[in-house]
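Excluded from the complex is one protein chain; the other protein chains are retained at their positions.
Up next, chain A:
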Amino acid sequence: MDFQVVVLAGGVSKKLLPLVSHELPNALLPVANRPVLSYVVELLELSNLKDLIVVVEGKDTALNVGAWISGAYADRLHVEVAAVPEDVGTAGAIRAIARHLYAKDILIVSGDLVSDVPIGAVAATHRRHDAVVTALLCNTPVSGPLESVSSGGKDKAKKPGRYDLIGLDPTKQFLLHIATGAEVEKDLRIQKSILRSVGQVEIRADLMDAHLYAFKRSVLLEVLDQNGEFHSLKHDVLPYLVRSQLKSEVLLNGTPQAEENGTEKVISQSNQQMLSQILANASEPTFHLRHELSTNGSDSVRRTHKCCVYIAGSNKYCARLNSLQAYNDINRDVIGEASHLSGYSFSSHNNIIDPTAELGAKTTVGPHCMLGEGSQMGDKCSVKRSVIGRHCRIGANVKVVNSVVMNHVTIGDGCSIQGSVICSNVQLQERATLKDCQVGAGYMVTAGSDCKGEVLTKK
């Protein structure tokens, strides 16, 4: 279908710092014991997109990611990994691989997307409207643990900052305004020209830009080429295209017409016009077309381009792993309400316990839990809504609630872990109590320590 797929897998994000490292970049962060990148790759595979370009920041990271992909998807997918320098931003990453892009449209997916939205639908919307860019919007995910109220208050204060303010036309097909919550301070500026030609703009704060875009290649590369300072697709390129949609400076409208006139000499200009007019008259004109036609005063033809959106249905799951909170949330959802994403088959108790895992006497593993292979648990433990990785050794009387425990973690007797993320190779000594903590890889928590809301990393 003349689409190329670019997965922006990122590098080592500062926002996820205690969890990620050069050995474990963002893309390989396990979600329900699977690297988060696999969710995107499998979503693409489901749409029969088997040629991917994965862009990774940093050489070492690229090596790691490449090694993982070649191990996991050899024989199934054709994946190419490109390493770009760190901090070039998403726009820089596309610039760096620009000469490998040749298809008419480019699908750019963020590597940290966990979703089940059919990607074909985005591409189809893009094609149907002949748009310059089509963005996937989804409902903002529910943030914070479902029950605990204590941390909820703190997060709610932050929450509005993270989300986007999105302006849509009444038919909810076109993007008229986009601003990240953080950029908006007190007032929201909307272009008069857009408002005038559309007539009605719907501003929504309950939608989130899922970082899945379909771009017209020629336009994207031209915009990136002309605006060297653009750093990010979301913060620079997309707003630029949305802003300029009624006074388009990109050459998209001019080129095809010139080409047609060159090849088909039979049809004179007037006939071509008549043809396009018949086609245009056949349907309800979009505001773009109306704007183009309403030449009040100025003789120059107004050129427009379309920025479309595809809004995922409310029954679809869509989340991005871009913060610590999101990491907890996604882990919870993937083994909980959005369990079809995980690709595992759940037991009758609604949890996944690997057959090689060993459970002690009177140990209970509740629903929405996952226990990786080779993990051992002592007696009288209790696990609720948590993910426990591979080859963990957990002593007796341990409580794990709402937490993520990665691989090769040793937990001593009597520990209590709540709302925390424990990275690989961590050692928790006896009776340690962790609440809402993040423990970096290889850290040792001393016996009897009581931590609340701390970030524990190795110096």
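The rule is simple: a contact is a pair of C-beta atoms (placed from the backbone, for glycine too) under 8 Å apart; a residue touches a chain by one contact, two chains touch by 3 or more; residues count from 1.
Please note the rule applied: contacts and distances are computed from a predicted model.
Taken from the listed names "AP complex subunit sigma", "T-complex protein 1 subunit zeta", "Translation initiation factor eIF2B subunit delta" or "AP complex subunit beta", the protein name that UniProt assigns to the chain not shown is "Translation initiation factor eIF2B subunit delta". Only one residue from A:77, A:324 or A:451 touches the chain missing from this view: A:77. Residue A:128 is the one among A:128, A:172 or A:196 that touches the chain not shown. Within the complete assembly, A:69 is the residue of A:7, A:69, A:168 or A:370 that touches the hidden chain. The set of chain A residues touching the chain not shown comprises 1-3, 47-51, 53-55, 59, 62-63, 66-85, 88, 92, 95-104, 118-121, 123-125, 127-128, 130, 217-218, 259, 262-268, 271, 274-275, 278-279, 281-285, 313.
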